[in-house]
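Removed: one protein chain of the complex. Kept in place: all other protein chains.
Showing chain A:
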């Protein structure tokens, strides 16, 4: 019980600290690793459950951290308890009660919130019935639209994904202090704006779910479209997003778009290996060795997409943006070779996407699909219409697509100009060389 003073102060989940972890004996290292694993598994649920009890993420993190430090001290000797989550929650609740006794101010706050009775009524050793609800509350709070997108991503990875600040910083290739600051500010904003720690209902849920799904997808893309940095770290970020998407689909089994997002990410992740060449270059879809696509992820993607479709049909709903994007990814996944791709179906899906969720990028992708079906002239007409809006002037792929279509039409001079412009705009060195080669 007396371990509070030894915990790293106010830093949220403790990083494994050799000083606290050191315990004599040959089994100590194994025990330390067991504790580390338990932390990774229990942290999100612990903090989510404690936040419900104390009403504040920062306090919940401190309590969870204290409980984890206690585990680090006791488990190596006493062994891992049969229900690690229950043990940690009970320990954290004891700390909270200690704190209430010590800290009159904290007690008054808790009483104001009417939560003290909950502490006493709680049956700590019983399995927590509300773990799923607690985690969902945490996801919806962490992804609240008042927070900036980077803050939402950082907070979600930490609170729901169980990543440390160091891990998030490494994944985003930003200094650790930046991530720490984002998280601190986000928590402050949540407190200041009195964002309720709850899962919204009805129309509000649908609206807020968009933000939740978007955050997970942005995290995936951050790893997937890596333009620099150590590739393996970015692949880990893709995996984190995959896990978050699966978690969301499992927590919201009735939400078609949660399954659709999981499907989209599984399908895209199935290509991760085939997508990068040995020389660190990017291998585009038509050139990928399809035998390197991960069949299990593809199957899981299909299953999740089927679930989304079934739910949509049951509720007579139109497919959402992730269902349509996943359907496009599924068409690619089904094609045994690039030549055998059902571009007609893809063009149709892009037409639906463009109609229901219009955006210049969707329109550009539609132009590529249309060119595959109806020839480069039809595609160029659509791409030129996008170019005329001026919204994608700085987007290298607009110029790359135009260059490709122009060259297929034999308009070589115009094609060269477009490729040169694309090369100027890309941040990826490999891509630039490829584009410059085509401009010659």
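Heads up, the rule we're going with is that contacts are C-beta pairs under 8 Å (C-beta built on N, C-alpha and C of every residue); 3 or more make two chains touch, one makes a residue touch a chain; residues count from 1.
Methods note: contacts and distances are computed from a predicted model.
Asks: Name the absent chain as its UniProt record does, using one of the following: "4Fe-4S ferredoxin-type domain-containing protein", "Transcriptional regulator", "Multiple sugar transport system permease protein" or "Carbohydrate ABC transporter membrane protein 2 (CUT1 family)".
Replies: From the choices "4Fe-4S ferredoxin-type domain-containing protein", "Transcriptional regulator", "Multiple sugar transport system permease protein" or "Carbohydrate ABC transporter membrane protein 2 (CUT1 family)", the unshown chain carries the UniProt name "Transcriptional regulator".
Asks: For the chain not shown, which residue from A:70, A:92, A:219 or A:242 touches it across the whole complex?
Replies: A:242
Asks: Among A:34, A:174, A:378 or A:439, choose the residue that contacts the chain missing from this document, as touch is defined above.
Replies: Reading the full complex, the residue touching the unseen chain is A:34.
Asks: Can you work out which residue in A:28, A:80 or A:218 touches the chain that's missing from view?
Replies: Of these options, the touching residue for the absent chain is A:80.
Asks: List the residues of chain A that touch the chain left out of this view.
Replies: 33-34, 36-38, 40-41, 80, 82, 127, 131-132, 135, 163, 231-232, 235-236, 238-240, 242-247, 250-251, 269-270, 272-273, 276, 292, 294, 296-297, 300
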